[in-house]
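Removed from the display is one protein chain of the complex; every other protein chain stays in position.
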């Protein structure tokens, strides 16, 4: 009987958003302190991942510390924002050496903040590192600049861990760290020990991967540093509530983690554009908790036997028996 | 309390298959009589849709009648095979008038067989009617030929119903009847009363539609003549077992049918390339039966209230409560 | 020898943008007056489509008129912004009747402005009209509200034309007017004469349509009121420069327009997030001008003969001969 995992969330789950049409925003702006309060209201969250500089930019680390303490939350990670408009043509890969340095410096500064907060890892999401048009970029150059920037940071902060969150696209049409396998190859090229992968279920799904298989690949190399979960329609990073579309594949993803003995935080990266963010988090956690119970009930030996015969119908049925029972219990509480 | 629907299947569910690589086939060939026996073995099937000419081509209608009777099955439809290699460049839209006529004649002959079998509809799936390359086709011409062929057939058999199964692509890279809305427009252009739509859940899904919404659109015009269900990964017509990937959207599809008072057969169009076909059918029916029970338990008023507020979290939760309970019961029987 | 078409652009082509990550924006904000100056600098633009209220909101119609006159531009359309955060859960389909009325009123007010500017049409892009989650929406209700709102507006302004720009998704995960065929069915349901389709090439492409085929369908019903062009990678509305990815299919699209005698404006809907907007417009127009010349050189009879035989290789070669010559000339000027 495995004990229940800790649950976490990116603090942006509790922010409001803009997009290219709703420039006035989906709701009024919130500071990181507002968001921490909402995260606390969920009731089941233990940790949060914090954007830095702390939105809207003028909030101190000690204010954040106090706010976290007040809600009984811990900072699991810091996410430096080197993917804003200032880095439109790239952070680590910006053609302008001064802008590239600014990106590296911003991550370094966030690492200092991370140290102070005692985080588990610094999350690197180089959202603007990529390209948009055929012929626009020298791919070797993008690769080298990405690898060397992360290596430099990892060597500067040997006591910290850095987790690269790969994503196929958005905001660039194509990103450098676009798949689990590309990211693992890049980490090899870095030649350092303190860089790993943050696997976002949705990124993996709409990137054409099977998330459970991607997780297995990262774990087989001891490089799965963290995970984020959400859901989408397989064509874009919709960041919907966990289990709202791809229930079985999300369950399979958590099965892969549990089966390999991975014991990290089960973390939400949802964007409730038009939903109540506290309720959206609760819905995601409710489903994750059902997964946890289902994994405790799952007949592992029968599943292994079915899988060893590639018996699709048999394996699905074993998984469904455990899953549906746990889901039914979860929804009737 | 709605009574349980009848279940059906395309008889090809119980055939074996080839593809462009496995030219030797996934299993030994089966005649339609073999397939009918397997359909009977499922235990819950009431009707089947029959390819015609009956595979492998030399089997009489009376032999088929006898085989159906022996298994307690009824023919719900006949599917004329005007999408084989002989019609590589089109059936109804073939550039060669003689080949086009052959396609029409083949459908007409199948309609006679359908009459003899007492089917509910003749299924028209013009799989080779489309195009592969930019600039290859005159789109107006494809449209006109498609519309006029179906009109001619519908007028020749005013006592029968014809159901067009739309599909985005495969075997042609693009098909004429590619979406529910295009097909409804074509049916309007035909100006006849006995032509409607067969909505295949998987076609709708990988065509980018929301199947429940597509069904609503066809029902609003009284043109939903039949349905087929299966599942896929949203990029191709994988014809997987019902509910193996998109459980919630499949349930929403059946909710739309039930809610609108549609009372047709719940029919499988699965292709178990590498699975036992009887077990695959049972798995699909088990899930459909759970949907039926879930629909009986669903709190319709609460759902309508949530939907009228576009309350995504609320609506999903109401649906899940009914669904998970029914699924859990179904898997533990 | 067909004379050259007029070229146009959405005025937002010359704006700057935000997205959910680059909340600080890709460049400094620009007013509509700034944007009109840039549009004038392109040199080949005759008309522009104007968002309304004129960004950033406090600019009068007469100021806009003067700015247009100074640049020798005409307003071809007004695009009312009923897709901002204020309409997060829908404009025409908002569950709150007051918000829905506000959307209709906003469009009506924009129509008055359009009258004053002498536009050809009011563009309706109901970007927030749709849904995000399975089970969230009552599809019939969304449809009815969309149809009745547009009908009401069309009847209130019988002297104006309204062009619905369909789009598969974004910002909602799914939109009501998602395809050409659905939009044509909706227009039928409206029962008015002054509503048509604005076909955006990119929307059609990533919606899985063949844009040339979609255009044929709208023209066959005399409902193609306007077009927008751009390009993308078939998975999202990337709004890239015309011809930067799908050269042949874009040429086929313009062939369909010319072949059917459609004589409207050839209009850009590009979003140069990280590019110079004047140069991006010039690049798009350079390619469109090459299409124009290529169409003048195209051997129509040979193409018709190849198409009537579905001779893909032959048809493509005829198209390419005309296209490549014109493109080569265009790039060496």
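All chains are identified by letter, namely A, B and C, in their written order; residue positions are counted from 1 within each chain.
Operating definition for what follows: a residue touches a chain if its C-beta (ideal position, glycine included) is under 8 Å from a C-beta of that chain, and two chains touch if they have at least 3 such contacts.
The model shown is predicted, which means the values in this text are computed figures rather than measured ones.
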Chains still shown that are in contact with the chain withheld from the display: A, B, C
Absent-chain contact - pick from A:46, A:210 or A:296: A:210
Touching the absent chain when the full complex is considered, from C:19, C:49, C:259 or C:275: C:275
Chain not shown: contacting residue from A:50, A:137 or A:199: A:137
Chain not shown: contacting residue from B:245, B:265 or B:315: B:245
Chain A residues touching the omitted chain (full complex): 89-90, 95, 131-141, 143, 168, 174, 178-179, 181-182, 184-185, 207-208, 210, 212-213, 216-217, 220, 248-249, 252, 255-256, 303-304, 307-312, 315-316, 318-319
For chain C, the residues touching the chain missing from this view: 233-235, 241, 244-249, 274-276, 279-280, 283, 310, 312-313, 316-317, 320-321, 324-325, 327-328, 330-332
Absent-chain interface as seen on chain B, which is shown: 17-27, 83-86, 88-89, 127-128, 132-134, 169-171, 173, 233, 235-236, 238, 240-241, 244-245, 271, 273-274
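Going forward, only the chains that are shown with their structure count from here on.
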Interface numbering overlap (same over half, different under half) for chain A and chain B: same
Chain pair bearing the highest count of C-beta contacts: B-C
Intercentroid distance (Cα basis), chain C paired with chain B, Å: 35
For chain B, residues that touch 2 or more chains besides their own: 248-249, 310, 312, 316
